[in-house]
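Yeah, one chain of the complex is gone here, protein chain that is, but the others are all in their spots.
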Amino acid sequence: MKSIILKTASNYLLPLLLLFSVFVLLRGHYLPGGGFIGGLVASIAFVLHAFANGLSNTKNLLRVHPGFFIPAGLTLSLGSGFAPMVLKQLPFMTGVWFKDPIPVIGMIGSPLFFDIGVYFVVIGVSLTIIFTISESA
Amino acid sequence: MTTNFIIYPILYQAITAILLMFFWRNPKTQRLLSILSSSFGLVLAVSLFVFIWQNGTTALQAGNWAAPFGITMVADTFSASLVVLTHIVALAASIYSSEKVISSRIKFGYFPIFHLLIMGLTGAFLTGDIFNLYVWFEIIIISSFVLLTLGGRHHQIEGAVKYFTLNMLASIIFLTAIALLYGITGSLNMAELSVIIPQIENKGLVQLIAIIFFTGFGIKAGVFPLYFWLPASYHAPPAAVSAVFGGLLTKVGVYALIRVFTLIFDLDEFNSTLIMVTAALTLLSGGLGALVQKDIIKVFSYLIICHIGFMIAGLSMNSQVALIGAVFYMFHDIIIKSNLFLISGLTSSIMGSSKLEKMGGLLNAYPKISLLIAIPLFALVGIPPLSGFWPKLSLFGASLSSGNYTLLAFMIFASFITLFIIARIWNQVVAKPKPGKFPENGFNTYSFKQKAAFIVPIILLSLVTLYISFGAEHIQILAERISNELLNTEQYYQAVFKTINP
Amino acid sequence: MIAAVLAGFILAPVFAFSKKILVEKTAKLFALLPLILFVYFVSFSGQVASGEVVDFTYSWVPSLGIDLNFRIDGLSTLFLLLITGVGTLVFFYTSNYLKGHEKLSRFYAYLSLFMASMIGLVLSDNVFLLFIFWELTSISSFFLIGFNNTQEGSRKSAITALAITGFGGLFLLSFAIFSGGLTGTSRISEMAEMTEVFSSGTSSVLLLIFLLVAAFTKSAQFPFHFWLPGAMKAPTPVSTYLHSATMVKAGVFLLLRFSPHFSLNEWWSPVLILFGAITMVYAAIHTLFRTDMKGVLAYSTISALGILVFLIGLGNSYALSAALVFIVVHALYKAALFLVTGIVDHKTGTRDLTVLSGLRSFMWPVAIAGFVSAASSAGIPLFIGFIGKDLIYEGTLHSAMIWTTVVAVLTNFLLGYAGFAVGIKPFTGPKPEKSIAKPSAVLWFPPVLLAAGSLVFGLFPGLLEGIIIPAYEVTGGQDFHPLKIWHGFNLVLLLSGCTILLAILLYRFWKLNPEKETFISRFDPIAPKTILLKASLLFEKMAAFWTRTAQNGHLRNYVLIIIVALITALIYHLIGSPLTYLDQLIWTPLEWGEVVVVSIMFVAIIFTVFSKSRLAAVAGLGVVGYAMCFIFVFFSAPDLAMTQFTIDTLTVILFVLVLYRLPPYLKLTNNRLRIRDGVVSLAFGALITLLALEVMNESPARLISEFYAESSYLKAKGKNVVNVILVDFRGIDTLIEITVLSIAAIGVFGLLKLRLKKSEK
Amino acid sequence: MNELFMIVVISLGTLFILLAAVGLVRMPDLYLRISVTTKAATLGVGLLLAGTALYFFEVSTTTRALAIIIFLFLTAPIGAHLIGRTSYFVGTPLWKRSVMDDLKGKYDKRTRELMSSEEEQKRTEEQN
Amino acid sequence: MTLQEYIHYIIIPILSLSGVLVFIRFLIGPSLSDRVVALDLLITIGIGIIAVYSIVNKRETFLDIAMILALIAFLSTVAFSYYLEKRKKNE
Amino acid sequence: MELILAILTGVLYAAGIYLILRRSLVKLIIGLVLLGNAINLLIFLMGGLVEGNPPIISGEEKVLAEGFADPVPQALILTAIVISFGLQSFAIVLIKRAYQVVKTDDLDQMNTTDKIE
């Protein structure tokens, strides 16, 4: 859409929303949020940017095709399920954790990486779908 | 030692799919990778089966959360066998796809999704959690849906709309049933449900929920009057995909029905009558439908429905013999139906059409192929001693000994109509002279590799059929053991609740 | 033994894929296969004659009671010798008859397949095994009949034959299973000791029906007979083999095999006699009107089969031995006549009896064979047929029913005519104008040999006793009456004489011409074939109607049917056992905000459903989603509220992106449909509400939830329990779920981006 | 005292929201509805959030409330602008008692570009 | 009367009433834009309700939901505007 | 409230089914979305209704406070929501593609594949 106002605002809303999405992702284990919502918020950020600036600009911004996030995220999630199998001979998807929490994020363990994988998959999926639709409109 | 190996076949397909995604634009690599990994997947599946055969039902508590708190994956003989069959079909379809599926489809994710479909099927067979089963079903739906539409041709879209809507409806009904089940039991673990359900006093409510389950699975299994999505869509995708659809998709529904109605719900008078009536009408309407179709793929589609009736009939009679028949029939049917769709793909490509009136001349032009396809065709009919014959012994026997003569009549009718239809197909495709000419860039012009990709999977599946036929004793013993396990739910329960890993 | 049975099966593909040249050269040698088998089976005749049985057992599928139980006894030996003996001649004959035929190798493959099935069939002492070979004979005869696959007629005949015999086969399967279940064994010989199973109770009636349907279809009894004349479309060697000694006799074999079992069943005799009699008369009359040699033979075969069934039904010692002798008699003369017909056809190019005459000078050995066989067929003394006929009359006379003798005479003299018509007519009379090539010895030798058999056994019937008596004993007969040419002057002799006389008179004065065939074809509309054909057409129409009605392409019909089916099942059950306690629920009190949200949602749903504009509907959908979000807020589900909200927004975006390209809603459905659908939907909704309320009465122990409440932080290190469930307790669900998403995305990408070219399929 | 202040803030916020709702129903044209509602509601919610922040009175809650207010103040006017602009563009009419419409005819039908009066004059001159 | 009771009996009903009014506008339209504006306002009111609801229940967790709503609610407005701008003339 | 929500669930189901029974593909998809909501609400009801006590361990607590809302249905719904989002997006795109290929949104015109030729 040819609106300077939207365009300008979206440029500032994008980082804000992205930041917010990471925030939602990381706190998911303790408070409402998590990979899905985080991923959805992040996708919405890019969608907004695309509405305002046109699809090609947003794609340039992303540098890679959004579809790339899908296998990447899947690998991360699946990998965090594998970690206990490979590392400790435990059943698939068993949570393995570092001993001490780190500030801001809290405990670091395989479920966290799993959730991050979810986050990326959701971004990849939403953006692939919406971008594809827009392009073929 | 953990029991992680139960889900190796699942994880393996997932890894394959992801790997294939990374080779998105490279059809050659994808083809090779797919065949290689399908072969290795089969090895994994077989070794799983061997383990289960030797050690009995085994469970994996995912996440190391003791049942019923996490998701339990359970491999018993039934599911392990089905996993093996799935992987056999997958290998065949994979080889078949390697030349038959055009590279533009491959560049749009054909192979990753194909492997995810296989993963979904495997998962559905192995899960011991009712909601998890729903999730696996969704994998199956979405991947089959994508494979169905890939290419986006007119008939594909039309088929897909129906396929999608009715399968979504099935999922919604299934999920409704799960919700209600959770509402009365507070559990999702199938082994635990098998213990809780009998203790519930409100039997009527349990039965209503059972009906909803039956409807949901019935749509997937393609029983009367819920099968409409099947004939409307199976002709749409490439033959390799139809093969997986034809062989396995409905069988997952049948599997779910058998599992749920042996493990969780009682097959009491009402349920078994309901299922029996359904089975009879399925046999009838599938047969009638197949009789009037003029396109080979549609004939096969209706025959799928018709023959689902046999398995459902086996379930409905609620006896060990009948269950043996149902299970045996299922094994036979998976291989046969997959093979038939591969064959329909082969013959259509030889003839340039899948319409029966435009086909013909196979016997004179391709005698060896004719002999090859005679095996599955007549095995489908149940010409003894080919594979379709054996389960009928148990099914007919069970209906005779339990006095279900009407059901027997329907089974005889279905067998007869199948015989007639297949004989007619034989006449029209194989024996009759070809009307018009064979297409110019037809089968004969293919390279050796292309021909092999066509023929090898059919040979592979036909060999399996021959094994089922002449090694019927093995399959019979297998089916007996499966029916034992299905009827003695205690064993399943023990397997799920004993294994708490160190 | 197993090698003997399997030899045909194994050699079939070898034949099929041998090089054509090789087959041409070695075809005569193929006859060695049946010959060796013949010799092999003859080697048992000594043991068999002394009343021994030889059993061979190989394990196959013991858990189903199906093993390879082969038994050589009198009955099987009789059939084995016919199968392999006639087989040898047919194999030999074919090598010349189909010389140069493109598909000769395939023919031999089918033939040996068929022979092997037949051998297996008569050897089986296992009722399942019997069925297996039974079906194999059906299927291999399907190939044989349809051998001329480029001709539509022969394909049609093949499918008719398969349909009828296959239909019967399913009854044999039922018989096998049922009898196996009732007797606890699958061995036919062991079953024979449990006659009570086969003679009393409803189950025995069922068993009888199963068996008879199988036998009658295979042995072409009225009204299943019509596949047999159609099967004449096959090359003559096939007809010879199928209709004289093998395929159609399988049904007779079955009846003989099980006649001891059913000996006490009161229905056995009357039913067999009735069907046998109808068949033999009906078919015999038909022979009069046929002008095609093969047509005459076909109907005379049916008639002969009727006689056999009739005799087995009579069941007295004369009738039984008559049946056994007649099997041999019929095999000898019918095979010879078929072969003769083949030669005539091969050399003259026609089988039309109104045209053929005077061939004797071109093919005198063939003519002799024809004459001898015709004589045997008419029961002229000194030929084996005479002995057969005598026994038949003995049999009927020993039954209490006079009419049986009448129909026997009637049938026999008509059959005598048929024999003359085929075996004599073409060779007598004026010579044809054109000269006709002489048949090679390979062609004429087999019929001559068969004719010689008719003569030799006719002169020395005692030679036959060696195989007839053991068979007779196996079928439950006692006190065999020795086979003699001369019984003295008695009623039987008189009847025989009359029969012959009548046959000769009929042959003299019955003028065959095409009008005769036209005449009989007037009865076609009421012939079983037509009726069945019409019925099957009607059936197909019904099937088409039904399929078109059910699968009418309208998605909403499918949905409607599914929903109505579900509603019906639920309501049906509810009527049987109504729900009990809806009143015990403790309700959560109403709150302002909740009521407003729910009310808005109600209205928004209705708005969405009835909106005239798509976009308004999508907006309405948005409201519904946001209202859901607030329900989640009010009832303690923050994660759900967040997800619902974001996804709802994304869904709206998707709809919007897609919809602006589409034309507006069309107003399509009429009010009647709206009301119907409305009622169905509301009924479904009401049922769900009812179920939900009923379920909420149950208060199961939520052990799982309590475990999560306690261990979420302590064991899984997370405080948002829902999130912990998603990423840990039930992580697999989530893993699959993101896979679903991934597939959807790939699918969308493919659906919109992939454009196939015309050439790509 | 503190509680009373909270009650005032919250009541005020609620009133503004009610005002927005009434305005939305009553106002005669779309632009007026947007004009009245977006801001009144934003202000109202802002006040409610302020009340919430005061109630909990701790850093994490306050920052969250503040974040929500910032988000709302960032997004609400943009939404209003967009929907107003597009509505005008697709021809949603002004209230009949409106006194002026400077926008009339300024959108180029084809390119959808919006001209200023100055630019419009220029173009007219060029064309002449 | 405590603050909770005040909110429960006075504030929430008024907010709910506002919601109903806005929803009426949504229903009567007349244009799609009117509906979009109404939808937007509904969500804004929802944020308000959530805010006071968190006071009633003394759980600040609910503010998190409000945060999401505040950030992305306007996106559907953007989408509908996009639609209006791009759609064909025939609706 | 349970009664009202149960009725609401029923209404959602009814509305969804009714829309699926229309001839328009767009209505069909909207119907499926409504059914998705219906099923979520049903699952939600099955866990029992709890006000103001989300299954989140607050502050320094180590276990959930008594009277918590059942987290299991919530997790199930989350999964179900996300799955139906995936399926719905695909379905929505299918509308688009169907319109491109079949040139209509009328389902009654999408019946060629079921015809017996």
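Going in written order, the chains are labelled A, B, C, D, E and F, and every chain counts its residues from 1.
FYI, a contact is a pair of C-beta atoms (placed from the backbone, for glycine too) under 8 Å apart; a residue touches a chain by one contact, two chains touch by 3 or more.
As a convention for this text, contacts and distances are computed from a predicted model.
> Given the options "Branched-chain amino acid ABC transporter permease", "Na+/H+ antiporter subunit E", "Dihydroorotate dehydrogenase electron transfer subunit" or "Ribose import ATP-binding protein RbsA", say which is the protein name UniProt records for the missing chain.
Its UniProt record gives the name "Na+/H+ antiporter subunit E".
> Suppose we count only contacts with the excluded chain; which residues of subunit D make the list?
Touching the missing chain: residues 16, 19, 22-23, 26-29, 31-32, 34-36, 38-40, 42-43, 59-61, 63-64, 66-67, 73-74, 76-78, 80-81, 84-85, 88, 94-95, 97-104, 106, 113-119.
> Contacts of subunit A with the missing chain: which residues?
2-5, 7-9, 11, 14-16, 18-20, 22-23, 27, 53, 57, 60-62, 103-105
Here, only the chains that are shown with their structure count from here on.
> So using the touch definition from the top, which pair is joined by more C-beta contacts, D-E or A-E?
D-E
> Measure off the straight-line distance from the CA centroid of subunit B to the CA centroid of subunit D, and report it in whole Å.
58
> Which integer distance in Å separates the CA centroid of subunit B from that of subunit F?
28
> As a quick test, compute the distance in whole Å between the mean CA positions of subunit A and subunit B.
36
> Where in subunit D do residues touch two or more other chains at once?
Residue numbers touching two or more other chains: 75, 78, 82, 85-86, 112.
> Give the residues of subunit F that touch two or more other chains, as numbers and ranges in rising order.
Expected reply: 20, 28, 38, 42, 45-47, 51-54, 56, 58, 72, 78-79, 82-83, 86-87, 89-90, 93-94, 96-97, 107, 110-114, 116.
> Taking the complex as given, what residues does subunit B use to touch subunit A?
Interface residues on the subunit B side: 1-4, 7, 11, 14-15, 18, 21-22, 24, 60-64, 70, 501.
> Considering the complex alone, what residue numbers of subunit A touch subunit B?
Interface residues on the subunit A side: 67, 70-71, 74-75, 78, 82, 84-85, 89-95.
> Going by the contact rule set out above, which residues of subunit C touch subunit F in the complex?
Per the stated touch rule, the residues are 544, 547-548, 551-556, 559-560, 563, 585, 587-591, 594-595, 598, 601-602, 605-606, 608-609, 614, 617-618, 621, 624-625, 628, 631-632, 634-640, 643-644, 647, 650-651, 654-655, 658-659, 661-663, 665-666, 668-669, 673, 677-678, 680-682, 684-689, 692-693, 695-696, 702, 704-705, 708-710, 712-714, 719-722, 725-726, 729-730, 733-734, 737-738, 740-741, 743-745, 747-748, 751-752.
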